[in-house]
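I'd like to ask some things about the structure below.
Excerpt of the complex: some chains, original placement.
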């Protein structure tokens, strides 16, 4: 470990997950909170040489006009999270980080997200794709320079975009680059942010269901630029449970006939997902892994519904109907009452620490498959079971520790 | 695989688990049911060379006077399990197996179990320990000879005994043998059955929370006699869930503050466990693994209650109260509605098939740690996580397949 | 009570609810089952002079080609209901009732229901509305005459139709009659059955969410013909719970912020309701009463989903988010695991007995508001609280007992 500063650049910088991440980071820097929820704080990662909380500086892109203090107060009031005393003590840090937030882009984010936009971002509506890309890149370069940062990890924690056309998945980086230049291709904002990151020599992590860097073209670019990336869709609640429980049904040869999951929550993410177009991206991400783990397709149903009174608290009810010996039908049900942002934020910090450490090994590029346990749709692995994914992380830690 | 016959000797032969095991076996022999619930029917065990269902013959020890047909009808009526048509078709097989059932022993089983005894077993009340041991052994020898069996696996599926004094845990086999001869030591019935099995050259599996073969003395004996054994307490429902879920809380560094589990059910097992002495054995078996997996001790509470209307259906409600990031309290709850005997019976058949296959490898003796995923308190391993235990089984299968 | 025979005419005669009703009736006639689930068997209705089970004869209209024996076996296999021994004993009665079933009509039932049709009903596709009405009426007249019945109660237990245009709600009986004659009006099948019933001098009960007799025109007709009618949508599960629980939140001044209800089930009804058009009728019927009881509109969400593995078993999960003192948010959740047809069938029998008794008082006509506790959208009352509705039934019973 060194005293060098490390940059965290958050896409969706003043959103619920980002605000919670920054609140938590500031509290950790001041020693105001235990490290619960942080995977990187587990004993098995203590010899890996992860960065200290004190080394991190935050900036980001955002499409709404607010601030960390305001956003944190909103979460405190609406969702009964955070401690009033803690918020008082970290106000200074939050304000400092606020000064590093720059307008993002509304390019191809769909009407629901666009309708949320306020402030500076609205002044950039007429840019060409190339102009936007250049602007985003310069924001990163400036952030790194100004703060004298050894490295910057760009983390996408913004709202879910509508699904993309299939075409983009078949493009190489040179194809895509040409299309950006021509200006006639609807490139998703999440991918644009990822390109900016990799071209600026930053690492990129996509915590959202949006497509981001999960494209052959981006893997090309990452290899060419010698940068690191991974995604997608942080695995925090109901899907985490599925990747934990489904292996048990498989290993015990219990025949899952149907698996129904209903999710209700009331934060901004929920509002965006109430748009069926944006939702389809998310539901797909939650649904595919049962078939992968079980080896057959039970009837499944996943619903995500915006219930305003829930605030940032998500309740999932899952009903699993399965057949045991002699065909006997049985039932398992669970309810998960978790606070979405508070489940996501520590994983965001973990991903940043693990990514930065991987970058510090030197000569690393491409997809970081060892981080798959953090994602619903992990890149760089086809192991759907949580415990097998976690084994990858522990193996990586042993390897790094031994270096 | 060969055509040789293999014996299954059930302690608690006409109890709920045994009756369901035998009903299922008979249905499998006639091809009347799919293989759901059977671990040994999974693809990864198809090259191991496990015995065919057709090879098995059943006998056992029992302390009540009933029959498979009667016991199966009782389960059908009371708990709405089994199919009337299936029961008709297998009646002949059940009657055949009935003729192999012999009186067991009431030695040190406690007043609750003793109060259930009817029939022949009452004629053996005045035996000395040595006499009982000899009688039990002769029953096994006779069963093997009469049916021309290549091997016999003795499987304890009887009701839970009261806990034993600590003294027995410090005895070697020669110490224990001397005490049996002297006739002044309260040896648990479950251990006596295990000794009879190992001395008769049989394999022994203890599916109950009773102490059985989980003693240094029995490990000695197993090494001396070149026999196999394992236990204890089949992991079927709520505890299975704990060994699945607790690793997730550990791996995500979520601080489990309390884990409350309430179990209600209405079968004979439940009635025996309503006696607080017998129950203490069971509750301990369900409770210890959280600390082992989490690395710290949350407040825990496990209750098991006899609710007559439930019949053989067990409902468990678990409430897990945990702290995430910034100390935020969250809750997971699950309910498990399973039929106890129908969850246990396929595992009993699995254990018999795996044990017999291990015996067939030749030159094997002692505790079979690779079967730990089947038990709440597994012998021969200290890995409490289900998925790590299951890895042991898969590794064994690969080894055997390669022979 | 007399020895006179009474007719039960079931619309949807071989459906799940009807089959269960008839199975139960036959079992009651032979004394094979206790009277659980039957409101009319409660002590407070023993002096009312209700008809004996032995007095009832069954017939009905149906659009599929099957039989009671087949339908009952299907329920037994698929949903693990009924007792094999009971089914054997009542087979003769079921066959007798089968001979009274006649083809119904597919007029305006929508494509989903039409797609289920088999057998004789397909031969009546070219009838005019008047011809169909006449045919249905003649079936009732013939049934009554042939079986020498003192009275016939026509009970609609068929699948839910698509919602109707608003126009029909503003018509008087003479308007509607003219339109039927002209043959250019899309009259719902459920209403056509109701007209046939009232014109044939029968009583009519609508147990479905379809519009049936819930129209000013039908109230006119009922007054003119001196007949009785009531509906609609039997209150069996989740909505029953709402009409029980919501008054508590109201009386305790607990502010219900949101009430989410998810229903999963797998019977034919579920399949029909999987068609969004048919479903909208049902969801409306389940949703309106919260506002009526609470006096304000919380955010509500009701989903009904077809999960095949559930068979006739319905599981509802309700999540009620409310504010108590000092605005503190709290949560109540319930799961209801009931067998749909077995909850509905005794209420169908109750409604028949109460209706027949009301008819026997003489000089009665119009809507029977005292039966409102049986319905989700009760006619003839605006009291939404279950207990107040039940008070009406008890008051009626006292009145009748005193006559």
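A, B and C label the chains in the order they appear, each numbered from 1.
Definition applied: a residue touches a chain if its C-beta (ideal position, glycine included) is under 8 Å from a C-beta of that chain, and two chains touch if they have at least 3 such contacts.
Bear in mind the structure is a predicted one, so any value in this text is a computation, not a measurement.
**Student:** One sequence, 3 chains in place: how many copies belong to the entire complex?
**Tutor:** The entire assembly in this structure file is built from 4 identical chains.
Quick note on the criterion: only the chains that are shown with their structure count from here on.
**Student:** Can you compute the centre-to-centre distance for chain A and chain B, using the mean CA position of each chain? Integer Å is fine.
**Tutor:** The answer is 45 Å.
**Student:** Quick one: chain B and chain C, Cα centre-to-centre, how many Å?
**Tutor:** Between these chains, centre-to-centre, one finds 50 Å.
**Student:** Nearest whole angstrom, what separates the Cα centre of chain A from the Cα centre of chain C?
**Tutor:** Centre separation, chain A to chain C: 50 Å.
**Student:** Quick check on chain C: which residues sit in contact with 2+ other chains?
**Tutor:** 80, 335
**Student:** What residues on chain C touch chain A, complex-wise?
**Tutor:** On the chain C side, the touching residues are 80, 257-258, 260, 262, 264, 299, 301, 303, 305, 307-310, 315, 317, 319, 321, 329, 331, 333, 335, 337.
**Student:** Of all residues in chain B, which touch chain A in the complex?
**Tutor:** Touch list, chain B to chain A: 20, 23-24, 27, 33-39, 41-42, 81-83, 86, 240-241, 244-245, 247-248, 251-255, 323-328, 330-339, 342-343, 345-346, 373, 385-388, 390.
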